[in-house]
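Every protein chain but one is kept in place in this view of the complex.
This part shows chain A:
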């Protein structure tokens, strides 16, 4: 049971959090301008690196705020 640092509440147990996948995937400025393939990639495809990963978390059982955290997917360690 890891402790995860909520930027608003401080360290809390991981069960209080909801995982939101890769961070920084911007919603396309003009979805209509994308090809089907480009749009499909935006909807379905996410990076899955081994190592440092910027990802979205929500303190779902706490303040319910979303935040971005950096985690090593091999060690699970959060670096900020």
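Keep this in mind: contacts are C-beta pairs under 8 Å (C-beta built on N, C-alpha and C of every residue); 3 or more make two chains touch, one makes a residue touch a chain; residues count from 1.
Definition applied: contacts and distances are computed from a predicted model.
Between the listed names "3-oxoadipate CoA-transferase", "Beta-ketoacyl-[acyl-carrier-protein] synthase III", "Multicomponent Na+:H+ antiporter subunit D" or "Sarcosine oxidase subunit alpha", the UniProt record for the complex's undisplayed chain reads "Sarcosine oxidase subunit alpha". Take chain A: the residues that touch the chain left off the picture are 1-3, 18, 20, 27-28, 31-32, 34, 36, 39-40, 43-44, 56, 58, 60, 64-66, 76.
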